[in-house]
Structures are given as structure tokens and as C-alpha cells.
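Worksheet: one structure, shown below.
Complex shown without one protein chain; remaining protein chains in place.
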Amino acid sequence: MAGNEEQPNMQPEMPADQKGEAVPPPAKATKPRVKSFHCINCGAAVTIRYPGVSLSVICSGCHSVIDATDENYRILTKYFKATGQYQPLLELGSRGKLRGHLWEVIGYMVRSDVSSGYPWEEYLLFNPYYGYRWLTQDKGHWNIVTTIKRKPKRYLTSETELDGRKFKLYNTGRAQVDYVIGEFYWRVMLNTQVTMTDYLDAPQMLSMEKDDKEVIWSLSEYIEPEEVAKAFKPQTKFPRPDGVAATEPPKLKIRHNKIMMLFMIFWGIITCGQIYYSGTALNETALDYTNNFVPNTKQADITTPVFTLKKDKANVAISFNAPVDNSWFWAGGELVNDDTGVSYPFEQDAEYYYGVDDGEAWSEGSGFTKTIIPAVPAGKYYVNMDIESGSFKTTNPRAFSVTIKRNVPNWDNYVWSMIFLSILPIISWCMMRQTEVARWANSDYSPYVSSGS
Amino acid sequence: MQTLSCPSCGANVNFMSKASVFAVCSYCQSSLVKQGLDLEAIGKISELHDDLTPIQIGTTGVLSGDTFEVIGRLKVAYEDGFWNEWFTIGHQGLVGWLAEAQGFYALCFPVTDVAMPDKSAIQPGRKVSFGPFGYYEIEDIHEVTCMYSEGELPINAVQGRKSLSVDLTSDEGGMATIEYANQETRAYRGAYQDFDAFQFKNLRPIDGW
Partner (left out) sequence: MVKLYILFGLYLCGLFLYANTTDSYILNLNADPGVRPTGPGAHYHK
């Protein structure tokens, strides 16, 4: 490249800097010049606030759409439904700071779904450095919308992916313009319909708008009505939010995920605890005692030999095994500490019945019974009991046995812990579910409504 | 930098890029074609009304760590509006185009050594091979007319110059442009970036903003 050569001034009136180089005239600061004219259709005064960028402007008198770039301000669409029942909540021309940038409201549009008639408002926001955003409002819920240049991957019609996030199909339909005022960056075409497809991944909605010319993708994000009001300080009160917005931030889902994670942690701790306690349980037979009984009689004060119970404050499992056969056997007595005399009462029933009814065999009960006595101190013990039986067919003496086991694994604490641990997760799930069902209430593709019509 | 003098008014006309073949005199708005060390005046660029852009000649920005400077501008109009193409120069003299429209900014650089399809084969949705850079899908095709130019430019940017501008995108989110003009086909590839990420300096002040 040629070196930086100093040239002598060619014309004396040109300003020169210290090096003697001619300095070009400074670029003029862009002064947004508002343009005013009279609507060629109705004569009303029309103003274009940003003629450098707006392509169409709507006459507030007759609601015709005017070509803002045409030197004669030709009409693009005449007399568009000049109804006055729509009033923007944010005043055209008002400015506010949203998400770090200053925006000016330059356009207002009301659109609706063609088949259901469901309407929503759209506010066009402008900033000469950052371009455009939209604020949409329906049923009191607000979203801030940006047009995006990147396109999502479309591999399923029910789902699409953008920036690695999956968006689920929320709605499809066609939209029409019901009302429009202000100025816009394209030539607004009325009396036309666009196809709209929305995909949801709260708090964002990915939308595709298609007409016969082009496809436009945009990303909406939930914004609190308070944030919008704080920025634009509207004169009118905003409508109260009704129901759950589709893009409502999934706070309850996030909370439920946290709770489920905690549930897994606590479940893990308690399960490890249970494995430890079950593993270190003695599960030791302290006594295996067999005796005879005469069926269909009562026998009192049967006493077992003394046995030792190790490991202080552990449980004792007393089991009976009786040869019941469509008969019953009852035992009641106490576990007695040989040294202190402290006794633990128990009572057990062994019954076993069976038969055939209308060709179907049935049975009920068992010859085994068990009672668990908790927190029995270590020491020497014996069992003292009375027994009784009935319905035996023959009364020749038979044998019954008693087994005393020390420190058997106990799952009761574990089961009850799990029950208590599940209370809050169940509540949090129910609350989340309620919000999610409401979120999808306006969708034709709700995963919570069975598709059968 | 090369400094020549305007044949109409004698003012200095600077050329920062060897690729520039055209310039607009900043004093008298004459459109000048560069012939070696001579400049030939071929007309005048009429004033631009209703311009609202924060970028100006002299604005600098950054993309992927490399700084560039805006040295020229081409404002093109198409059926549904217009946009600005700012001619840029970066380190080691690498030239590029900064496309500016509706708050979207994309910087792209020339692609040479890759054959572009014939104009007749251009259709939205078609994929075009950019050689080692992969495939780009055609998004939009616009017939454009030059409505204004300033600074220095690598093309004869006379008002009324017509061309076909093709916008493409890649799967990874990159962008590309192919321009079909009279006898020439030029291709560029680059990326969109947020205004803030460009860290623009020496922007044009906009009254009230």
C-alpha cells in the first residue's frame, strides 16, 4: 500500500488539520426528521416519526395504510375497518427502558386467530441502534418478541430444536389483522392471512410466520406486566392476567426438580442406613423350643428354659408354629426378664382353613405366627405362656414349637421414612401439574388432554 | 493509503483499500472511477434523504477479535424496502461487507476460488456448496438497485446500478451472500452478530437517542 503521503492543500478554503492534510467535512449528526403531510384519502394530518426506516404509516383518520417511502404518500390499503374500539395500552410515541435498552412505541396492531377469533395485541418497539422488538399482550400476559435470523432444526412436526433446546408444538393457525395504527418497517398488508406455528419451551415461545413470500422466525419471552408498566408508565391500567401464560416461567417445575433431587439424596442416605442396620442385625436364634399340646383343650403356665438375649435395646421376634388343619391354635403369655422380672406380654393366633367351593379351592391363614417386641434390654429371659386350641378333628397330642430370634432386620422404619419423605414431593408435583395443565389449556396439542374428538 | 485528487473540485480522495475502484468525493459528491493514479468523474451522487443509521464512514468494530473500519457505503433498495452495505477494511487489508438492516448486523468476507452456481439455478431452499466451508441454503433472493453510495467501494456503485442479491444461511448459523451483477458474480461468507458484540466505535450520533 502506498505510504501516508502528505499532500499540499489544493484549495485554501478547505479546513486543514495539524499535519496539513485536508480534513473532510464532519459527518452530520443524523437528526430524525419527522415528516407531516395530509392523507390523500381523508385529509387528516399524518406524521411519520422515523421516515428513514418506516415503510408504511397508518392514517389515524381513515385508517388507510400509506406508503411512507412514496413521495406522494400513496395509499396501500384504503379505509381499513375504521373501528375505534381498540385503544393501545402503551401510548404511541412513548419511550421506555426495557432489558437495558431504550425503546419507542411506534406501532400498534391487533391480530386474531382466523378460526377461533382469539385476539391479541402487538406493540412495535424501535431503537435506531438495536432495531425492533415487539411486545405482545393477551389475556393480561405480556411477552417480548425478537425476530431471529437463525433457523431451528425441524425434525418432527410435533417438536423442533433451537440452540440445543427442544420446543414442543403449541399451536397452529392463521392470523389476520383486526386493527392497526402507527408506522411499521414493512408495507403492512391487510386483508391477508399468515400461517402461524408456535413451539413452546417455557419461558420462551418459538414462532414461525409464513405468507406466500417469506418465512419469519421469532422468539418470544415472558415478561412481567410490572416490568412493562415500569418502563412505559402507561396511563391505562393493564388487564388482569387470566389463567397461566403459555410462556410463564416454569418456577414450579424447577422447584419440583430441586425437591426430587433432594428426595433422591435423602432416599440414598436412608437406604444406606437401612442396608447398614439390616446388615449388622444379629438375626440370631436365641431359643428353639418344642412341646406337646392336647388339641381342643386349654393349657396354662407353660414355661420355656432360660435363654440369653445379647445386644442391648434390640428387638425380639417370637414365632409359633402349630399344625393347624382347618383348626386354630392360640398362645398368650409374656417374655420375662429372669433377673429383673420385667415382662413383655404377647398374644398370637394360628389358624388355617381350606376347602373347595363350587369347584374352586380356597385357603386362608397359616400355621406360622410372629410377634416382634421392640427395644428389649439384653439379659437372661424365659417365656411363660398359656395355650388353647380348637376345631381339631382328633385330640391325640401334637407338637408345637416356639422360636425366639434376637435382633431381626426391621423394615418398618424404612417404609415409614419413605412415606414421610414422599409427602412434599407429591404436593410439589401436584402444584406443578396444575400449572402445567393450565399452561397448555389454550393449546390444541396439550399433552394433558387426551386427543380423542 | 493512497490519496488522489478529485477532478471536479480538487479535494483529496483517499483510498485505503487496493480493492476499491470507485469513490464518492465527500465535498462535491461526484462519483469517481479510479484508473490507475487518475480519477474520472462520471456523475454526481444525489443527496440521501431520510437516512437513519448509527454506522458512518470511519466507524470501527470487532468480529472474532479482529478490528475493521468502515470506508464506504452502498444503500440498496429492493421491492420490500432497503438496507445498507458498508464496505469495510480489516487487518492485513482484508475487505468485507457489513450488512445493516432493521437492527441486524452481519459482517462477511469475499469467497474466492469457489465456483458459484449460474444465476438461473438460484431458487429459495436450494443448497449451494461453498467448497471447504460447507453448504449454505438459499433463504431470500432480491432484485436490488443502488440508491446511494459514499466513501470508497470495490464496485462501480452508480445510482441505479442493478444486481441480484442472494442471502444464504448455513446449518451452524453462519450467513453468506452471492451478488450477480452485469458481468460479475461475487460471493461472501460471514456471520450475524449482536450490535453490542461488535463494540462499535465512532458511531454517528443520532439526535434524541
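Which chain is which? They are A and B, in the order written, and residues in each are numbered from 1.
Everything below uses one rule, namely that a residue touches a chain if its C-beta (ideal position, glycine included) is under 8 Å from a C-beta of that chain, and two chains touch if they have at least 3 such contacts.
Since this is a predicted model, take the numbers as computed values, not measurements.
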Fill in the blank from the handout: Missing chain -> touching shown chains A
Problem - Contact partner of the left-out chain, one of A:N315, A:T369 or A:S389 - result: A:N315
Practice task
With the full complex in mind, choose from A:Q87, A:S116, A:T308 or A:T340 the residue touching the hidden chain.
Solution key: A:T340
Completion exercise
From A:A399, A:L424 or A:A441, the answer for touching the chain not displayed is A:L424
Problem - Positions on chain A where the hidden chain makes contact - result: 255, 258-259, 262-263, 265-266, 269-270, 273, 277, 300, 313-315, 332-334, 340-347, 371-375, 384-386, 410, 412-414, 416-417, 420-421, 424, 427-428
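The rule we apply is simple: only the chains that are shown with their structure count from here on.
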Handout entry: Between chain A and chain B, centroid-to-centroid distance (C-alpha), Å
Key = 47
Handout entry: chain B-facing residues of chain A, complex
Key = 1-2, 4-5, 7, 10-11, 14, 21-22, 24-25, 27, 29-33, 35, 50-53, 55, 102, 127-132, 147, 149-151, 185-187, 213-214
Exercise for the section: Write out the stretch or stretches of chain B touching chain A in their complex. Expected result: 1-3, 5, 9-12, 18, 26-27, 49-54, 56-58, 80-81, 93, 102-104, 106, 140, 169, 173, 175, 192, 195, 203-209
